[in-house]
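A single protein chain has been omitted; all remaining protein chains appear in their positions.
Chain nomenclature is as follows: A and B, assigned in order of appearance, with residue numbering initiated at 1 for each chain independently.
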Amino acid sequence: MSLFGIIASIIDGVLVGSVYGLAAMGLTLIWGVMDVVNLTHGSMIVAGMFALYLLTSVLGITPYATLLPVLVGGFLVGLALYWIAVHRMIGRAPLMSLLSTFSVNLVLIGLGTAVWGTVLFNVPVSFPGVTWQRYTFPGTHLLAAALTAVIAACLYVFLYRTRLGKAIRAVAGNRQAAELMGIPTTRVLALAFALGVALAGVSGMLIATLFPFTLLSGDAYQLKSFVVIVLGGLGNPTGALLGGIALGLLEGLVTPFIPVSWTLVIEFALFVTVLIAFPRGVFALRRS
Amino acid sequence: MTAILEVQEVGKSFGGVRAVDRLSFVIEEREILGLIGPNGAGKSTLFNLINGVFRPDAGRVRFCGADITGASPHRVARLGLARTHQIVQPLEAMTVLENCAVGACFGRENLPRARAQEAAREAAVFVGLEDRLDTPAAQLTIAGKKRLELARALAAQPLLLLLDEVLAGLNPTEVERMIGVIRRLRERGITILIIEHLMQAIMSLSDRIVVLNYGKRLAEGTPASVANDPQVIEAYLGDPALARELAGKTRA
Partner (left out) sequence: MLRRPFFWVIALVVAVFAAAPAIGNNVELRESLVLATVYITLATNLNVVLGYAGYVNFGSIVFFGLGGYLCVYLMGAPAWPLPVALFAAGAAVSLLALVFGLGILRLRGAYFALATIGVNEGVEAFVENFTPFGGSSGLYLPVTMFKPLGGPMAALWIVYFLLVAIMGASLYLSYAVKRSKFGLGLLAIGQNEDAAQVLGVPTRRYKALAYSLTAFLPALAGGLYFFKSAFIQPSDAFDLTFSTEAIVIIMLGGQGTVTGPALGAYLYEELRGWLLTSDTFSNFQLVIAGSLLLIIVLFLPGGLMGWLYGRWPRLRSLLE
């Protein structure tokens, strides 16, 4: 393979990786704010994928127009999930919130497989690509990365420039102190959880414009999100985006040389190594 | 007299702040050494450096002649150095007896499970928890949890006991009882290093006092001499009249 080919593969990896970063931002936002690992993350990504499929094939909506409904729907589902499975776990042993979100994930995946089975779905999306040398970057990849950048920027503005966003960050920093300052912490926690789920859903929808998927695809993408957030540092949305890009870069770098089926093994090895060697994340910014 | 614990030039920084700054002092066998200083002076950090929760950036810690600098907390505990926590850390779902059994099993005596039960019972009775033996630790009052901290440390049959504000948050009656327990500990031959904010209590309990300020040793000596030290008065006691009053209450 030529040098150009490798560079093209890396660039494409970075485009796709940014979408992984978007998914991971949802997971890490929830973790950072309420110390809950949302194990429904995988099924929420899948829910986004199926939302794209149903909205385009049944209602005939243009693929990229589903972004807003998915965002709003994900937010509402996230609110419901918070009240069902997470609210009662706040302040209890971490084991309990792991198990409660894990069990909801089982229910959702179980219901999904009962309805749709585990067959492969594919949503045809066409968008003109960009050609460089002999390599064409698919338009879907470019657009997914661009939309990711827009959403990430909106999230940044929301968290750092609005009152509500500042409330979320305050609760993440010190819940008790935030409560004493008059911030309604429960509502802020619900909001953060819903936002995290909405991000997972949107990233699932974007991933579905790139690759075919099954109902069980969530596990693999959830693992990718974990890798990304340990790279980026837990509870750090900016780090998550960088981590996603790094993971995409790595995938782009190895795919020309290693069979695709090994990618998961490599990602797992990376995951455990990083967890052990850099427990605060590779891209973790120095925070007190 | 021989030294049981030697702290030599120990230092620790957190993100550029020197919590403990090249600090040295010695504890003699069978004495009660008081450690005082304003909030943030580095007292609890010093405890964590001694028992291995933190590794010092510089200096050495020697316990009974052995170098324990940077040794992990469980090894330090095994050597006979037990401690209590400023913020109580009960093993919530376990009973008082089980809590103490953990101390006995993994302490200096390294007792087998069955014999640890006896040592645990004895320690719990010693601090006055005899009618709470089978109560889960989570159900104790704050005073009960403080006593449990002490009982657990005691069950390990330590040579040296580090007490981190065991009197804080107790009402006057409970303070009296706890002071009685600490006095009886000394009669059993246990050396004690104690952090305390209750001036009257520490002045009457301690043989010697070390005063910390900004991680450094500000003064050292008998309670009376420390209470009259102008530097200490300025940094910590604030009011010379109060200091005189305190000096009057010391055993010296």
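We take it that a contact is a pair of C-beta atoms (placed from the backbone, for glycine too) under 8 Å apart; a residue touches a chain by one contact, two chains touch by 3 or more.
From a predicted model like this one, the values you see are computed outputs, not experimental measurements.
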Among shown chains, those touching the left-out chain: A, B
Selected residue (touches chain absent from view) among A:L98, A:L142, A:L210 or A:L249: A:L98
Option from A:F4, A:Y160 or A:W262 whose C-beta touches the chain left out: A:W262
Identified contact with the non-displayed chain, of A:I10, A:L29 or A:I109: A:I109
Touching residues on chain B - with respect to the absent chain: 51, 53, 72-74, 77-78, 82-83, 85, 89-94, 98, 101-103, 105-107, 112-113, 116, 152, 156
Missing-partner contacts on chain A, residue numbers: 31, 35, 37, 84-85, 88-89, 92-96, 98-100, 102-107, 109-111, 113-114, 219-220, 223, 226, 259, 261-262, 264-265, 268-269, 271-272, 275-276, 279
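Methods note: only the chains that are shown with their structure count from here on.
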Intercentroid distance (Cα basis), chain B paired with chain A, Å: 48
